[in-house]
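Of the protein chains in this complex, one is absent; all others appear in place.
Should a chain be cited, it is by its letter among A, B, C and D, assigned in written order, with residues numbered from 1 in that chain.
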Amino acid sequence: SNEQAQNEGQEIKNTAAEEELPEEINFGILRVPNDETIALAEGFFDKYFTERGIKVNTRIFDSGVEANQALASGSIDFATMGNTNAITALARELNVELVWIHEVLGENEALAVKNGSGIEKVEDLVGKRIAVPFASTSHYILLNVLKEAGIEDQVQLLDMQTAEIVAAWERGDIQAAYTWQPTLAQLLKSGYTLTDSSEMAEKGYITANVEVVRKKFSEKYPELVADFISALSEAGDIYRNNPKKAAEIAGNELGIETEVALHQMRGTTWKTREELLSQDFFGTADQPGSFAKVMKDTSDFLQRQGSIEESPSQAAFNKYVNPEYIKISLKNDQNN
Amino acid sequence: MSAQTNKESLIKIENMSLEYGESINSTLALKNINLEINKGEFICVLGPSGCGKSSLLKCIAGYVKPTSGRVLMQGKEVDGPDWHRGVVFQSPTLYPWMTVNENVEFGPKMRDLPKTEIKEIREFFLDEVNLSGFGENYTFELSGGMKQRVAIARVLANYPQVVLMDEPFGALDALTRENMQNLIRNIWKENNTTIFFITHDVDEALLLANRAVVMSKQPGEIIKIFNVDFTNQIFEKGSKEVIYNEDYFEVKNEIMDIIHSQID
Amino acid sequence: MSAQTNKESLIKIENMSLEYGESINSTLALKNINLEINKGEFICVLGPSGCGKSSLLKCIAGYVKPTSGRVLMQGKEVDGPDWHRGVVFQSPTLYPWMTVNENVEFGPKMRDLPKTEIKEIREFFLDEVNLSGFGENYTFELSGGMKQRVAIARVLANYPQVVLMDEPFGALDALTRENMQNLIRNIWKENNTTIFFITHDVDEALLLANRAVVMSKQPGEIIKIFNVDFTNQIFEKGSKEVIYNEDYFEVKNEIMDIIHSQID
Amino acid sequence: MALNKKKNNKQKEKPAANHPKVNRESEKNKKTKTEKALTFITWASIFLTWYIITKLGIFTPTLLPGPARVWMAFLRILENGYNGVPLWLHLGASFKRLFVALFFAIFTAVPLGLLSGYFDKVEAVIDSVVEFYRPLPPLAYYTLLVLWFGIDDTSKQILLFLAGFAPIYIACVSAVRKLNQDFVLSARSLGAAQKDVFFKIVLPASLPEIFTGIRTAFGVAYTTLVSSEMVAATSGIGWMVLDASNFLKSDVIFVGIIIMGITGVIIDAGLRFLERKIIFWKGHV
Partner (left out) sequence: MALNKKKNNKQKEKPAANHPKVNRESEKNKKTKTEKALTFITWASIFLTWYIITKLGIFTPTLLPGPARVWMAFLRILENGYNGVPLWLHLGASFKRLFVALFFAIFTAVPLGLLSGYFDKVEAVIDSVVEFYRPLPPLAYYTLLVLWFGIDDTSKQILLFLAGFAPIYIACVSAVRKLNQDFVLSARSLGAAQKDVFFKIVLPASLPEIFTGIRTAFGVAYTTLVSSEMVAATSGIGWMVLDASNFLKSDVIFVGIIIMGITGVIIDAGLRFLERKIIFWKGHV
């Protein structure tokens, strides 16, 4: 009955939304080969938005940090970001919710060390300087890598953006860095990985790129959020059916080689809607999946680090990681 | 020396004192000044440096309010600057962003006179100071003496009741200065202007004034007022040398002695 | 007027001309100047504004090289500034970051004289200009006249062969100026200094000089040189008034006429 | 001017004590041939050193791209634009931000500055606020501006506006303070009312310093340009350099720097030209 009531409510909202669609939707995107990039390149959003008179604006951000600022100021409605930034968004009461997981991060984020540095295992990093973009998913994983090894107080972390990491690496200023593709590939030309995010994910330290939406938007236009997810799902299907083709599309869009794009994509895991609705990720409203738990753990860790002052409660995360839109999207597709 | 009696009084200074600054750092610049300026007079004020000559002029102009006593103009207390009292400064304060014409027209324009009248006035006074051809020039294209002539024309263009001049020729070289003295004497005579003129040059005072006021060193008081007539003599006889006579040196030496005794 | 014969020649200016600027924009400032300055003379230079008086002084000082002709000092061509030719400027160029003492000591120090001698010289000349008590003051604490006295002491402290002065009292008020004239006359007499003195005040020139050089308007040429003796008369009789006699006015009027004819 | 010139052309360099201003200016305009040659040689040797170093291959092109490489990058950007946007649009985007910001800065800072100089009470209100924010690094408060005004041009323009406001305001206050009081007094003695004094005397007399303030403001805002294009820009010459930095495209960085250097010099020259035309009496107050 609960579900039915929700459905009814949904329908009422639906008709209201049909009447007054927004004039435009603003997306904050990252320039990485993911489902969103493919959807944009293939024009999957056209049928849901453009053809209904909604203008689609995309803003490219270098990181979730900027995306959060844009969300806070109300400049964008949707944003792609690492889950650590999504935690900041919740902790800072930006009034957003998490509606999608683009990809679970794996080998595409790794701890690289330089050839000839003599570093064989994580413990050898003692006394060394490690570069990492602060506030990123890599930052979080690196901190846990160091913690597992018990040397978190014996290394010096440097806050650097990816380009600067490459420069410092080539100059020999640093011998270790935790970063992602395509920067990682550049480092690995003269280096090797000690560990990566997929290894850490096995130990329970999961990181992912996620989509957050302003609640003001999602509450008013839940169908549009669901449509957005449908488009992403369509794009994800291309990758799952024909990775080469997907890489080609993304590569063209980003101006990188297909091989490079494919390599980057293979470093991550893309989940279908059904998988995401399982207990491993979103779960249901009554029975939240474990991703909310992962977020809470990460949040607690960030709080201990001093990055955020208060870690939101598990209940808050359960609400924050909202499966409803994926559900609507699935239902819509089944109806069609 | 000519007798000056029954003239119409224009400005009356009564028991005026002026103190600059507050309590501890205060300077008594003027003490107990009493002076009457009559219509048509040419009054020159002499005194050692820092005795308060400029301060006196500022009180009359309305730039500074006396600490005690008062300045009356035609019976009304002076209360701020006013176009009836024109002022010529030591260094001419011509506005460099205006042409000579615009400078001279400034006063009449401020008083919203009709355009044709403004033009007439401007032409008349530029002619008066022998600068007819220079109307379209900017003031920085003029020499020091020419500038001071424009400043005088600008003040006269308002037909003020009195012209106050603070060492107007102090910055000019000796020769230009002499020309300017003749010019101002002629203007004074021809227009029957009232002039209050500060100088530190005893000769200049004697060659221009019909009353010369000598002030004491700080705090400035009026020590003595000389009624003199050399300026009329020069005007009548058309030459300066004639007046270098005993009379002249007698007055001059007396003034010099007073001032020297002040400096000690 | 006293005859000046068989004096020792100090500076000799031969057929000197000076042109400022290049080709199109050039100004001929001085034309064909011939002048001899003898030891112990007090030469005053008069002329209309812009006639080249300062330019002449600069040539002698060595600040500017003549375009043609030459300046000889004791037979040697002048080639740049030199402590044998001291210069006093119109506005005193005292160094504000130094005390009066340090200013006066500057010249002797530059010449590496022994310390005790420097001190003696400084004390002597500060006394000479009546500023003995002011050695530790900074120059901005002094009045205009006092500053100019320090400047004179500073130049004299070098015992220069000749002191060149460019309207040194031009910026002073009339009374201070008179005191300074007496001071410089006394110093000249007592120390037997040679002085080359520019002024635009005819009275000042006649009250100080024993030769007065009158220059034409630009390009500056020497029109006439007057040998005068009033300064010695004042010195002997101790008073200024005595010299306002017919002789004086005759010379003064002649000079005035020459200059006026230049200005026209 | 040089004091060590050869003796035989001394008169050209030594200013007469009476005419120092005039002299110096005319001298300044007339750079001697030697000096022009020296400037040329300086730049020529900078280019030569650059060329030789890169030719020797001591550094990788990422560390130091050669002149040819930079030139090629320039031609490429000129032809194809950067990131699909033509070069002139990048310049246009940046200069639009700059000029909108400076326009508002001028039209608020000039009246406020003049009033502050004129009325102590206005100054008491505004001055300490300006003095407080003025030394702050723009990047420190840019995040707040983005939070408050969004990621669009508004926050960029406000950042540039704040950078430009302070120099103009300060110049105006100081202009009124330095104002020859006799200008004001003489105007009042000529019958001018307060309003006339302000518009006919204070304003024109302050123009030279106001213009200097505007030139400084332009310089400061220009320096802040890249910071303002750090957040959520996809066009602008500053963004181009930042984006090139992200991908370590040193040749594009060089192109951007050279373009910014040259446009900066050109705009300053333009402002100087305007200044000479408008304030023809400058130096005569």
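Just so it is clear, a residue touches a chain if its C-beta (ideal position, glycine included) is under 8 Å from a C-beta of that chain, and two chains touch if they have at least 3 such contacts.
Bear in mind that the values here come from a model prediction, so they are computed numbers and not experimental data.
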Residue of C:Tyr63, C:Phe134 or C:Phe226 touching the missing chain in the full complex: C:Tyr63
Contacts of chain A with the absent chain, listed as residue ranges: 65, 68-69, 72-73, 88, 92-95, 131, 134-135, 156-161, 163-164, 167-168, 171, 173-174, 306-309
Positions on chain D contacted by the hidden chain, ascending: 1-4, 14-15, 17, 20, 24, 31-32, 34-36, 38-39, 42-43, 46, 62-64, 118-121, 123-129, 131-141, 143-144, 147-148, 177, 181-182, 184-185, 194, 197, 219, 222-227, 230, 238, 241-242, 245, 248, 250, 253, 256-257, 260-261, 264-265, 268
Contacts of chain C with the absent chain, listed as residue ranges: 61-63, 80-83, 85-87, 89, 91, 93, 95-97, 106-107, 110-111, 138-140, 154-155, 158
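Throughout what follows, only the chains that are shown with their structure count from here on.
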Top chain pair, ranked by number of contacting C-beta pairs: B-D
Gap in Å, rounded to a whole number, between the CA centres of chain C and chain B: 34
Distance from the mean Cα position of chain D to that of chain A, given in whole angstrom: 42
CA centroid of chain A to CA centroid of chain B, Å: 85
Chain D residues counted as touching two or more neighbouring chains: none
Touching two or more other chains - residue numbers and ranges from chain B: none
